[in-house]
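For reference, the structure discussed in these notes is given below.
Only a part of the assembly is drawn; its chains keep their places, and the rest are absent.
The letters A, B and C name the chains in turn, as written, and every chain counts its residues from 1.
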């Protein structure tokens, strides 16, 4: 018994280690095909490309652990990017404040309708996704809003010692979300609600308040993501962040957090966001037929969930 | 209320600046001519394009102007034919001519030749590039949304130019989906894999902006280290031509809707469109550093001072026929 | 129908879960026309044994035979095909379906005509099955209007729908009140008389004594022995199960009559038709029991005090605060801990760990931070105090046996250090040994000033533990028994019905 355990990997280990193994395999495959892939410069580009997805996915991690889902993150990113672009001209780097406030408010609206209105989050955020994007379209009329402010661009999309600032900001977000999820009472309440909402409610957890806070948190993070995206593209457009919600959900679940709620980890989401970004970056670097790339992306998504999912924990596979 | 005809317009999307310019110019025309303009948005969905056309037929509109993305021309023309509604197509040529027996209600086509524009972009790019040590010119291609005829036709134009220029090598192609952020991301990766790229053919304005942003982030100076060409003449791209970042841009075809509006208005007012004027293939306006000042003077805010009534034969019976040339004043 | 009685033999069965040895070389023989009881402490391996016999689990070692032929079911379906039916410990009623559909859900295909379901034939067959063991249920009743006992009967009818030769019940009476229990026990006798081999698990030795023909005692995965009915008396069974002398009874002695300040007082509190206005005071150190059938108002009363249900009239005082808790959160804040009746749907988060559940109500915190060290201590203490059988503090709840799960839910309430504890059937599925611990623990807490309001379907528990008993019927209090030590089950039942 003991012997065989030390010799061979158990299914549990495979499950746990799969995201990191997948990441390593992908990196190795791309590195073998293109010498450029592992260069510092490209790694920084990947990191930078991953930032917006990662920040949104970190927020999504909380929502999913709480047993809900948020389809409006892409729209919130577009909305806050718009706010950042509009205000950057006058207040420069402080555009982060209105961008984050708008993100937070959008998230709180989701949260209040979900928690107080008792409407499933899938529907609420499907609706607000359309509404928020409608608002962006209504205000921009499709025109990109360029950001000229130098200080804004330098702070949010410049580099120091060749490290992009956005990557540093993302590291900060990782640290904060990891602490909040793992070390605070709030983080435990989020898990409890995802594990069993009614039980949490009867045990005295303020379910409504916590859920509103969770949606507010993802909104706030999307506000930040929108700002970073606006800084990276030096403009806000109506199409910004389209489909980001699905990528964010994919990042979370590829990282091993099940959609059923109650469990999940920040490090998983980091791996998931990196896998999705690297897959895309690598396929473009090696010049894979763009018509073929989507097929591979879809298969990788299914495969990783197929392997990482803990079937013992999920009585019901829905 | 027949004196104020209802003209319905379906655009492929309103989330892109180009189509908003298109609609704005038409709105100006509608106000001048006295037309009730109903603008519908297909939201980038083929089915919604068809539905919107059906809704216009049900309303009914007195005339329809639409852009048959996703091969929706035949469907739209059939619907309109059954309801006796005249149609002008813009922007995307459906591979059959107007005013045939099959579709007598298909009055005219007004649009650019995307293929020609794609070729012009390529020619301008190739001419500006100097060959590398091996005598090759290495370019990258950022395509538009796969499946749109616009993307396909522009790419065909590039292909035509490539045939005449064996010294040009395509290092790689990516799909930027006509969206600037996507274009930026995919080009970042492409460029990382092929740092020898010295020229970029970008399928539209937003795509080019994304590419230029990526280049700047990579510490390169577009227009010096690497040339970028684009299409659509979006204001920001015109500015980029002025600053020297963008080598070449071509467009002006957002005016096509306004031109079509005049033609359709006259038809509704009983003035038949002559057969020989049923295909207006706009010769697009190329803009380079040399002509950008002129462009800005002639097209303030992208909209030329255009007297719709003067071009409408219902208002000005002797209005000249070929009124829709895109030209510089000097 | 079947003349020769069936015989199922399980020989030296073993089953291990991770590091837990749930069964070690256990052998049993089940005969047709006899009722066989399995008893033992929580976690002794009873459910595991029944699941293996019923095809829901596979043994690591050991063999089984039916009438001498090898029997190794790989699934429930295979067991059913061998004529073996299993009624689970958990409720398996599907509320999306009707009564008849719930009974015949596994064989809907037999009621097809021309591809379509014949509802009439289904209803007829379902009614036949219910009537075959005298369950007084009409298939036309909506599921929601039936009680848990009737739900159990539907499950029994489902098990019978495949015409089994053997049928196993896992704690089928644990969620039932005395009346519902009678229904199920009568059903078991009816099945026995039809020649079926019947096996059941129960923690209520009175039930065992009433209907079992034979008895197997398990302890820590090992078989203690097989006995004939009447061979052992109740105390002997208990002491063999638990491994110590239980002859002094399991209920701790009552203390002095509590006359401390009131922790909970209700004045004319009503909550709709299911709870007529009622007044009640629970003092520090007092355990007040509430007896009554399902729907009589006991559960409602707890929900109102806990803040789950709103009051429609009257006034509640909790300690010095006036006013009802408007939510459970407010209730817990005021020091009211609530243990709901359904441990898996309302009590414990099954996907979380033992520790997570134990500290959920009042997580040890320093400002916004969760204090892991203190949480670990708190959980370990509670595990020791309630003798929760778990591999570790961080073990997942799914690895616990039913009774231990229940203890965790109680532990969660006690860990919040409440001043008022609302208990809805706190010892459902808990073995006698553990009950003794729990009762002792509750009594100790009461002695330190805790006030307890106890709703239970176990009338012995009410009589043994309470300082005072309210009896309710149809939302009103029908009697108040000041000295429970002199009360009898029959007396309570008289006021309840």
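Just so we're on the same page, a residue touches a chain if its C-beta (ideal position, glycine included) is under 8 Å from a C-beta of that chain, and two chains touch if they have at least 3 such contacts.
Being a predicted model, the structure only gives us computed values, none of them experimental.
J.: Given one representative per chain kind, what formula describes the whole complex?
T.: Stoichiometry for the full complex in this file: A x2, B x1, C x1.
Keep this in mind: only the chains that are shown with their structure count from here on.
J.: For this assembly, give the contact graph shape among line, ring, star, complete and other.
T.: line
J.: When you take the mean of every protein CA atom shown, which chain's own CA mean is nearest to it?
T.: Here the chain at the core of the arrangement is A.
J.: By count of C-beta pairs in contact, what is the leading chain pair?
T.: A-B
J.: How many angstrom lie between the centres of chain B and chain C, each centre taken as the mean Cα position?
T.: 73
J.: Distance-wise, how many Å sit between the C-alpha centres of chain A and chain C, to the nearest whole number?
T.: Here chain A and chain C have centroids separated by 43 Å.
J.: Residues of chain C that touch two or more other chains: which are they?
T.: Within chain C, no residue touches at least two other chains.
J.: Touching chain B in the complex: which residues of chain A?
T.: Per the touch definition, chain A meets chain B at residues 34, 36-37, 39, 41-42, 45, 48-49, 137, 141-144, 146, 157, 229, 232-235, 237-242, 280-282, 284-287, 290-291.
J.: Using the touch definition up top, name the residues of chain A that touch chain C in the complex.
T.: 183-188, 191-192, 195-196, 198-206, 262-263, 312-313
J.: So in the complex, which bits of chain B are touching chain A?
T.: It is residues 13-20, 143, 146, 171-175, 179-181, 184-186, 188-190, 192-195, 206, 209-210, 213, 217-218, 234, 236 of chain B that touch chain A.
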